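Just one protein chain is left out here, and the rest sit where they should.
Think of it as A, B and C in the order they're written, each chain with its own count starting at 1.
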Amino acid sequence: MADLIYNIAAIIALIGMMLSFVRLIIGHTIADRAVALDGMTIISISLIVFIAYYSNRIIYLDVAIVYGLISFVGIVAIARYLERGI
Amino acid sequence: MISIIIIVLGIIMIMAAFLAIHLKNLLSAIISAGVISLLASVIYLLLAAPDVAMTEAAIGSGLTTIIFIFTLKKIKKGDLDD
Amino acid sequence: MEIFGALITLIGSIFLLLGGLGILRMPDVYNRMQTGTKATTLGSILFLAGISVGHLECGCFGKIIIIILFVIFTNPISSNTLARAAHYAGVKLTERSVKDDLKEDNLENKGEKK
Partner (left out) sequence: MKKGFLFFISLLIVWILLAGTDWQEIIIGAIISLLLTIIFFSKATIFSEFNLNPKAIFYFLIYIIIFIWELIKSNIDVAIRVIQPTIPINPGIVKVKTKLKSRLGRIILANSITLTPGTLTVETNGEDYYIHWIDVTSGDIEGATKKIVSKFEKYLGVIFG
């Protein structure tokens, strides 16, 4: 029962990621695409933790920690370039 | 369950790759390339390779984006000087 | 206990879905950033907390708290930086917006310098 609810939750999060990716395709401005990338990053951190639960390995959580730190640096670099060119 | 996630993420990856080729604006192409490495990291994790996934997250998503943006800035600068 | 954690995870995933929907539907960059920051922050917090509550015996409690702290600290900062960059790069607000104090103040400052 609990496994089923966890799986449904992961699929709903996946649908959210796809909606955010549609915004990345449509775009219009670069800032829109950066916002969509930001949202996809957060959702994929949640997905990584779900995969760690599903495979039953704690070591996968380290990937999520690294991801949360590094992707922040990438988005800030994009924003700095938009603002005044690093 | 795992196969559903792999199929959806793979489709998004292929679409992002087409988008990165197709877009005219270079910064948008860099963002699409960032999406590719973001999802590649999750897929490596699904294929039970956490160390490769960690390296992909650090280098592919963080460092490559910054290096691309730095290069873009250098190119634009040279463009203005001419 | 496991069912309880699973329900928390389900609520969190619904917030993540609403965040994606908000990024898709809202009319301009700043409103997209509002939904994209708030809904995904609480959604990911509930998602991670639900998985951690459902599996207290796995010993992953500390690492999940670390990830939640990272999300809480970095997510508002990155959206703040993006909003400032978008305003600096000249992204227009939507036509339905009421006022823009920042633009007026920037124009005043430029007038004083000249």
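Convention: a residue touches a chain if its C-beta (ideal position, glycine included) is under 8 Å from a C-beta of that chain, and two chains touch if they have at least 3 such contacts.
Computed from a prediction, not measured in an experiment: that's the story for all the values here.
With respect to the full assembly, the chain omitted from this view is in touch with C. Residue-level contact of chain C with the missing chain is found at 15, 18, 21-22, 25-28, 30-31, 33-35, 37-39, 41-43, 59, 62-63, 65-66, 73, 76-77, 79-80, 83-84, 87, 93-94, 96-103, 105.
By our rule, only the chains that are shown with their structure count from here on.
Between chain B and chain C, the centres computed from C-alpha atoms are 21 Å apart. Measuring from the averaged C-alpha position of chain A to that of chain C gives a distance of 12 Å. Chain B contributes residues 1-2, 4-5, 8, 12, 15-16, 19, 25, 27-28, 30-32, 34-35, 38-39, 41-42, 45-46, 48, 50, 53-54, 57-58, 61-62, 65-66, 69-70, 72-73, 76 to its touches with chain A in the complex.
For chain C in complex with chain A, the touching residues are 2-3, 5-7, 9-10, 12-14, 16-21, 23-24, 29, 32-33, 36-37, 40-41, 43-44, 47-48, 50-51, 54-55, 58-60, 63-64, 66-67, 70-71, 74-75, 77-79, 81-82, 84-86, 88-89, 91. Looking at the complex, you find that chain A touches chain C at residues 1-2, 5-6, 8-10, 12-13, 15-20, 22-23, 29-32, 34-36, 38-39, 42-43, 45-46, 49-50, 52-53, 56, 58, 61-62, 64-65, 68-69, 72, 75-76, 78-80, 82-84.
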